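The complex appears here minus one protein chain, its other protein chains still in place.
For reference, chains read A, B and C in written order, and residue numbers begin at 1 within each chain.
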Amino acid sequence: MIELENVAYSYGGGELLSDISVKLAPGSFHFLTGPSGAGKTTLLKLCYGALLPTAGHVRLFDRDVRSLQRDDIAKVRRRVGVVHQDVQFLDHLPVSDNVALPLTVSGRQAETANGDLTELLAWVGLTNRSDAMPPELSGGERQRAALARAVIMSPDVVLADEPTGNVDWDMSQRLLTLLVELNKMGKTVLIATHDLSLIRAAKAQVQARVLRISNRRVQLAGADL
Amino acid sequence: MIELENVAYSYGGGELLSDISVKLAPGSFHFLTGPSGAGKTTLLKLCYGALLPTAGHVRLFDRDVRSLQRDDIAKVRRRVGVVHQDVQFLDHLPVSDNVALPLTVSGRQAETANGDLTELLAWVGLTNRSDAMPPELSGGERQRAALARAVIMSPDVVLADEPTGNVDWDMSQRLLTLLVELNKMGKTVLIATHDLSLIRAAKAQVQARVLRISNRRVQLAGADL
Amino acid sequence: MKFDLKTLRALVAGDRYADRVVPPTGFTAQLTLFVSGAMAFLAVFALALSLASGRLADRWGDELARTATIRIVAPEDQRAIQTNAALQVLSTTPGIADARALTDEEQQALLAPWFGQDLPLDTLPVPRLIEIEATDQGFDVTGLRLRLAAEVPGAVLDDHGRWRAPLVSAAQRLRLLGWTVALLIVGAVAAMVTLAANAALAANAQVIAVLRLVGATDSYIANAFVRRFTLRALVGSAVGVVVGVLAVWLMPSGGDTPGFLTGLGFQGVGWLVPLLLPPVCGGVALFATAYAASRALRTLT
Partner (left out) sequence: MKFDLKTLRALVAGDRYADRVVPPTGFTAQLTLFVSGAMAFLAVFALALSLASGRLADRWGDELARTATIRIVAPEDQRAIQTNAALQVLSTTPGIADARALTDEEQQALLAPWFGQDLPLDTLPVPRLIEIEATDQGFDVTGLRLRLAAEVPGAVLDDHGRWRAPLVSAAQRLRLLGWTVALLIVGAVAAMVTLAANAALAANAQVIAVLRLVGATDSYIANAFVRRFTLRALVGSAVGVVVGVLAVWLMPSGGDTPGFLTGLGFQGVGWLVPLLLPPVCGGVALFATAYAASRALRTLT
């Protein structure tokens, strides 16, 4: 699915990430953790082609990102559901349209997925907010809507950056369950989070590997969690 | 300082908050908690005049918000430091200028507070990011910068909405310590959060009251935390 | 936004902090500059057209004041007598300011295009011409014609006003058109600057929200925008005027040939009229932006 091989990245100054090799096998479940500013978001962006590595190779669906045309990247993104840390919506469209947006831009009619949409909104607890405009959502509601948008195309890979940063414990368990279910359907899942209790809770439900960024490298965290 | 008396609020639909009476005495330390979408952010906005109550009275520094002119509200805001949940900066100014912005708009020269600024940035761990532009910050760095901006004028009241949603445990303890210190200097502090472990950690350091929103009302949470 | 002296002083003096606080608005800025410049450039031409046709209308209007001529067609020996008789009649006709017979030289000049310079006036039975200058009230053409018929048999009254008046009014209409276009342009600049300012304000909703949050007053925010757009309209229109005036000045004047076309330029103090455009555009931009800002700031919380 997604493969990083000796990847390094720098925003211009010193290297932020060095010599990173990670392979997200189909159907795997990963957590990515590390202190604030370690590079979790950066690594995620490398994983869906928003950034190009300064060294090494990133392969998305067996193709090197450097060889991808702009339209190819757009097509890759339809197979990868992303939850951004700073969640963004089209503020002029209601929540339901925003959640269905990946269907719209890929030319599929939102109508065909109408059942899915309703079900999904119910799952993230936004049924009665589906006609609201994004600026009218609370912080937690935004995050849930973003997760719903990321999974509506039932993409092969879900990359989520702090998807539970603004929701309470009950809701975060619910969102985690959604991601675990997707994983059980064979999807690849990667969650970047600083919330260790979320990781602990997940470990009870699914066989998850935990990657930790420290000192510009990625290490596999052991049983210490 | 800030007083809500039988306040109700609705965004147009049903009432979100009803009959709420809260008094933030000078020097007090409060937490505000409740499930996602309960109205924590809304209540905070009522506390600094960003929203006007649909019923009841909100008194800021002993003046009813309804009697305040637009310029008066601007002046009130200089005495209240606010950390928004969806942190916003001026993206064309570096972090240090953004943090010093409250000084700038109130006509005080940023230079006079230069020492404070450096110290503050060090405290929130942004010393080496002070020349970065806001879009270049990581999620946690943004939250820390926002907190720094909220306290730079050493305001009478600090209102923080999920100030630790995106930072790891160590950093959240650090930010909490900053707020506790301000409180010890006599400032009034109100923190909205869904992170119960943060509340527990705070209770060890300061005498904090916990308000919980449930069923449109605010209750004082007991020892169950 | 109140518009008191303090605000105005702050506006003129500027505030380098306030200026930095609003982001450089990039394309909106260039758009405002360009629009003001292009419109000022066109306004210069409209003004040139207007002033030129104004001059034309004035000149023709002056000629119109000498509305009529009388032709004395009479045998050589009668001509001088009848001319004097006609002048006598005219001097007692109400509404006539002045009347005089053309000299031989003047008649020769008038006829030269047809008969050449060397016309032997005295050998030809060329009629003597009397030029009549009417007062503002004008005179009674029919009455005068009857009196002349009775007293000066060889006199024929020719009322040039008949066919010149429409030309003068056409020139006046052209002048009006020029001023209208110039005014329309200033109005268009006002509308465009308002729209551009509104677009900038809408695009900077987040900036305004941040400034509000940290305690900036409305006038602080508004001034930052107003100052910018005023400056841009001022600079843009100044450049447009300079280029426009240069273009008018460089326009080949067509030598010494008289006539309308060659007059499409500025003359004398006319050159100063386009200089009014930048302050007018700047002022218009000032009020347009102040209006837009105060409205936008009232709707945003």
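Throughout what follows, contacts are C-beta pairs under 8 Å (C-beta built on N, C-alpha and C of every residue); 3 or more make two chains touch, one makes a residue touch a chain.
The structure displayed is predicted, hence computed values, not measured ones.
Novice: Which visible chains touch the chain that is not shown?
Specialist: A, C
Novice: Looking beyond the chains shown, say which of C:V156, C:A209 or C:V242 touches the absent one.
Specialist: Of the listed residues, the one touching the omitted chain is C:V156.
Novice: From the list A:H30, A:H84, A:R142 or A:R212, which touches the chain that is not on show?
Specialist: Final answer for the missing-chain contact: A:H84.
Novice: So which of A:K23, A:H92, A:R200 or A:R217 would be touching the chain we can't see?
Specialist: Of all options in A:K23, A:H92, A:R200 or A:R217, contact with the hidden chain holds for A:H92.
Novice: If the missing chain were put back, which residues of subunit C would it touch?
Specialist: 26-28, 30-31, 34-35, 38, 41-42, 45, 53, 71, 73, 110-111, 113-116, 118, 123-127, 129, 156, 158, 163, 166-167, 169-171, 173-174, 177, 181, 184-185, 188, 191-192, 195-196, 198-199, 202-203, 251-252, 254-255, 257, 259-262, 264
Novice: On subunit A, what residues meet the omitted chain?
Specialist: 50-51, 70-71, 74-78, 82, 84, 88-93, 97, 101-102, 104-106, 149
Simple rule for what comes next: only the chains that are shown with their structure count from here on.
Novice: What's the chain with its C-alpha centre farthest out from subunit C?
Specialist: Between subunit C and every other chain, the largest centroid distance is to A.
Novice: Can you identify the chain nearest the overall CA centroid, using each chain's own CA centroid?
Specialist: Smallest centre-to-centre distance to the global C-alpha mean: chain B.
Novice: On a C-alpha centroid basis, what's the spacing between subunit A and subunit B, in Å?
Specialist: That gives a centre separation of 29 Å.
Novice: Which integer distance in Å separates the CA centroid of subunit A from that of subunit C?
Specialist: The answer is 67 Å.
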